[in-house]
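What follows is a structure written as structure tokens; I'll ask about it next.
With one protein chain withheld, the remaining protein chains of the complex are depicted in position.
Coming up: chain A.
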Amino acid sequence: MTRPILEVDALERRFDVSAPWLNRVLERKPRRTLRAVDGVDFDIMPGQTLALVGESGCGKSTIAKLVTGLHAPSGGKIRFNGDPEKMQMIFQDPFASLNPRWRVGRIVAEPLRTLHPETPDAQVTARVEELLRTVGLSGADAAKFPHEFSGGQRQRISIARALAGEPEFLVCDEPTSALDVSVQAQVLNLMKKLQREMGLTYLFISHDLSVVRHMADVIAVMYLGRIVEIQPTGDLFANPLHPYTRMLLDTIPDLESPKRDRAPMGGEVPSPVSPPSGCSFHPRCPLAFDRCKRERPQREVHVHDRRVACFAAAEDRQESAHV
């Protein structure tokens, strides 16, 4: 049996968001902790794409930073069964993630020079040109500065830079959210092609379920720092198990069958500093009952094979039965 390339177990990350010490003393305010990631586990198999999807503040980007080592976990384990040098990251904003004072050639060569400082200059130049062509730019673009490129082209440069280290594993944090749809399509197609050709594994973070459906093999839906549901993509769309997933699927505008007269679900994501007791989704959940307010549901083997953390799903309660 193949081993997962990434194993994440009971991962936690807390941030101290307390007021400054003096204010705490004078105004008698307690310390406050934000649990950005609160007991998350998942595995990714080599060559696959796992997507983390959820609304802002659900902790998906924090996981990207934990996996790449930009944050240290407060608890739990991350095991990467590969060469740590073979992990790279693509960020959301192609305007902020490229040094505006460096030429594209230097930007793309940076991982190469850091990981293999002994590489002769001529070889680096040749490799950079090859990488630029791989992502659909021309070798001559190496001499230009980032500001000479459009958003989509810049994201291609980010991808070329990530590929320079010959990675096995790419963490992509909202790689197309800042792009127009026609440009997004170009970048998504490129990422799929590269995955096919190079056998890359992606941890793909997005708030957009239609993008995720197109890219991912497995989707993990997050809500307030926890995975509420994790399923292979086809199963998630055919049979969403968690009420929050159903709500998300219900609210996305759908081009093919616009829900022009739907009644949108009320409520908003609560503050992660003071999450609701029990299941943090219970105040918005149409299926919530007493137990949901008291206890926190876990993903369990006997409930849909650890695919969902929900008491209602465990008891197979239906929305239609609920008045």
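We adopt the following convention: a contact is a pair of C-beta atoms (placed from the backbone, for glycine too) under 8 Å apart; a residue touches a chain by one contact, two chains touch by 3 or more; residues count from 1.
Assume contacts and distances are computed from a predicted model.
Asks: Assign the chain not included in the display its UniProt protein name, restricting the answer to "Methionine ABC transporter ATP-binding protein", "3-oxoadipate CoA-transferase subunit A", "Carbon-monoxide dehydrogenase large subunit" or "STAS domain-containing protein".
Replies: "Methionine ABC transporter ATP-binding protein"
Asks: Consider the whole complex, including the chain that is not shown, and state which of A:Leu248, A:Cys279, A:Cys292 or A:Cys310 touches that chain.
Replies: A:Leu248
Asks: Tell me which of A:Phe15, A:Trp102, A:Phe145 or A:Phe237 is the one touching the absent chain.
Replies: Selected residue, touching the omitted chain: A:Phe237.
Asks: What chain A residues would touch the chain not displayed?
Replies: For chain A, the residues touching the absent chain are 55-56, 150-153, 180-186, 188-189, 192, 207-211, 213-214, 237, 247-249, 251-256, 258-260, 262-269.
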